[in-house]
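One chain of protein is taken out of this complex; the other chains stay put.
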């Protein structure tokens, strides 16, 4: 009993650590001052300013749309890539492909941004939403591969053999056995890609044009003038929204989940049995 | 080995296309640029500069050392967290809540840390309650590694959690039943079985940490200069793209070496079951 409590304390500690800066940010969105130092008394003025700022709202909408689309496509391509890598037998080829995969992760954003800019202008691809989308997909793919690949490697060969023995075709094996098994990896990949897209500033700056702007670019560009608390208010709104979405989604899922989990366990049991 | 060629092709093509267009093409461009000096003349001088001046060698050592520290701290914090999460109620919800902070802009979070760690900030005010004089927290290795780890923790917890999820409770119980101590069960059963998740987490943290640049300035006060800082400077201040690319090439080569050293070997083939 004592141990149970102690371990929970650790988790609580980690959560508090993760959320302290965010609560700090949001707290200042209610400060009467102009900057994040010395709390000056309560006000909602920064929120009023935010909701009146159409340009800012448009930037937020564009940013979210971009992040959703790019991480969705990156997840699909990355998952396919991970499947392809896991089918590779020769370690040399595998390591080479994996290293190539990681190049965009190790290269600082300015290098990626500058080379993509040269690349797009050389191919006469107009700068704007399209070029930004392509770039975001490009730099999100490696993290998806990194998240999905371990799940594929864990998957027991016996499961695949069993499925084949039961007469499944490749595509059936994929749809019924492989994909359900690696789903947690795919979801992690999607969330990480989403994070990468939201946070990117340097690459987006170089490849954007035609009035398409993301939130990160706007925030970094404002640093020279000092970031106003309107941005804090915006982060507060987005954060609370995301929080409600996550919690709501989770509890809606909860209901059908228990049913599905049971179903999944059953089918897995069948496969296991057949394997022995 | 019967393969449905049509479906296999569908797997390989998009990913291969991505590698060719967005990885190999830019890398060729970077390598090409690394052979030009600031006036646009062909030269091998950039590489000579890199390997001859102690400054860049020291930067490289700094980068690797701090990336290692950040990865280590992140791992030490994340592994138990992921492990405990595995046994928690509503674990998927908690997991999502761990990702959520990463959606707030990095610069804003760094500014929040400046506020929290400054002489007048939250931590020092708290210490003041116990009569402890304000401490210099910012611009120390501690604050830099702390904030960098803070940023990276979700990227480490997630893959480890996924690794632990597949851990078959049966093995753990069996090991305990056979009279193994908890530490033995951990090193011989749990850790090896969750290794692939740990590996993914380490890669997801270590590789980007090598080229960290913004936090070194914001929180570290440019006390530590890493390769990322130098590249940033060469691209955006000096506009010496040649030298910046040279450092980029070195980073990529270093990453390749690390990947091959830690990568899969031949003996560990497909046969595990």
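Should a chain be cited, it is by its letter among A and B, assigned in written order, with residues numbered from 1 in that chain.
Definition applied: a residue touches a chain if its C-beta (ideal position, glycine included) is under 8 Å from a C-beta of that chain, and two chains touch if they have at least 3 such contacts.
Criterion: contacts and distances are computed from a predicted model.
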| item | value |
| --- | --- |
| Protein name as given in UniProt for the chain not displayed, "YdbS-like PH domain-containing protein", "PotD/PotF family extracellular solute-binding protein", "Carbon-monoxide dehydrogenase small subunit" or "Fe-S cluster assembly ATPase SufC" | "PotD/PotF family extracellular solute-binding protein" |
| Listed residues A:8, A:169, A:210 or A:254, member touching the removed chain | A:210 |
| Residue, one of B:67, B:81 or B:225, that touches the chain absent here | B:225 |
| Touch list for chain A against the chain that is not drawn | 33-38, 53-55, 57-58, 61-62, 64-65, 68-69, 72, 76, 114, 117-118, 120-121, 126-127, 175-176, 179-180, 183, 186, 205-206, 208-211, 213, 217-226, 228, 260 |
| Residues of chain B (touch criterion as defined above) contacting the omitted chain | 38-39, 55, 58-59, 110-111, 114-115, 118-121, 138-139, 217-218, 221-223, 225, 230, 233-240 |
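Here is the rule we use: only the chains that are shown with their structure count from here on.
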| item | value |
| --- | --- |
| Residue numbers on chain A that touch chain B, as the complex places them | 7-8, 10-11, 14-15, 17-22, 24-25, 28, 36-38, 76-78, 80-81, 83-84, 87, 89, 91, 94-95, 97-108, 110-112, 114-116, 118-119, 134, 137-138, 141, 143, 146-147, 149-151, 153-154, 156-158, 169-171, 174, 184-185, 188, 191-192, 194-195, 198-199, 215-216, 219-220, 223, 227, 231-232, 235, 238-239, 242-243, 246-247, 250, 253 |
| Of chain B, residues touching chain A in the complex | 3-4, 7-8, 10-12, 14-16, 18-19, 21-27, 29-30, 77, 80-81, 84-85, 88, 90, 92-94, 96-109, 111-116, 118, 120, 122, 150, 153-155, 158-159, 162-163, 165-166, 196-197, 199-200, 203-204, 207-208, 210-211, 213, 228, 231-232, 235-236, 241, 244-245, 248, 251-252, 254-256, 259-260, 263-266, 269-273 |
